[in-house]
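Every protein chain except one is present and positioned as in the full complex.
Now for chain A:
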């Protein structure tokens, strides 16, 4: 479990014309929080996640995890990618134990946990399959299992269900809720889907477009455990209306500054 603190984090890409992707982002995530970063595609929310993961450096500001500066990518921050990013030449089992193996964990210490995580995501019978033999949803479940096996202090998820069809996506959301309610890991979840953000997160951060900034943070007080049945409650709809209004005003702001 981890606490994450971002102070005035900015990111500028220096090209022919410098692009400012992130502008003075402040964000505090407490241990065990589930935070959704919600914003339009290409608004820079993935950049923020990449900084947390250590894939990219912030141009300005400080990014801390448990009080220490975020360094290179590592198993303490498990990343779930949009397209799963499994190694196609490894079987499901080999993909899941890749992390512990790289970290030099003795086989006896990770095998049971790997088996347990495969069972959690319902893929015990597919341990010997290659990613090419799996559906998109199954691949993403492997992507989640291989990260959970490492007992990360934080889960960083970059539109992990964005490429899935609506039904699979709902099943994956329920799966993630179940897993998270059991493990209570800190989660940062990037999405452009309002329903998904409300359903999963304890707090939704609405991001403005180019340069991305965190507009407003909306705590979601829906009781847990949640399920997809919550999608149709009046409370849910109220949150949705509030967030949509927020996104619209953020969009207008971006338009007027661009003009």
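We adopt the following convention: contacts are C-beta pairs under 8 Å (C-beta built on N, C-alpha and C of every residue); 3 or more make two chains touch, one makes a residue touch a chain; residues count from 1.
By definition in this document, contacts and distances are computed from a predicted model.
**Student:** Given the choices "Phenylacetic acid degradation protein", "YhaN AAA domain-containing protein", "Phosphoribosylformylglycinamidine synthase subunit PurQ" or "ABC transporter permease", state the protein name listed in UniProt for the chain not shown.
**Tutor:** The missing chain's protein name, per its UniProt entry, is "ABC transporter permease".
**Student:** Please identify which residue in A:30, A:64, A:85 or A:163 touches the non-displayed chain.
**Tutor:** The missing chain is touched by A:85.
**Student:** Determine which one of A:21, A:38 or A:150 touches the chain that has been left out.
**Tutor:** Touches the omitted chain: A:150.
**Student:** Looking beyond the chains shown, say which of A:11, A:45 or A:77 touches the absent one.
**Tutor:** A:77
**Student:** Mind listing the chain A residues that contact the chain we can't see here?
**Tutor:** Per the touch rule, chain A residues meeting the hidden chain are 53-55, 72-75, 77-79, 81, 83, 85-90, 98-99, 102-103, 129-133, 146, 150.
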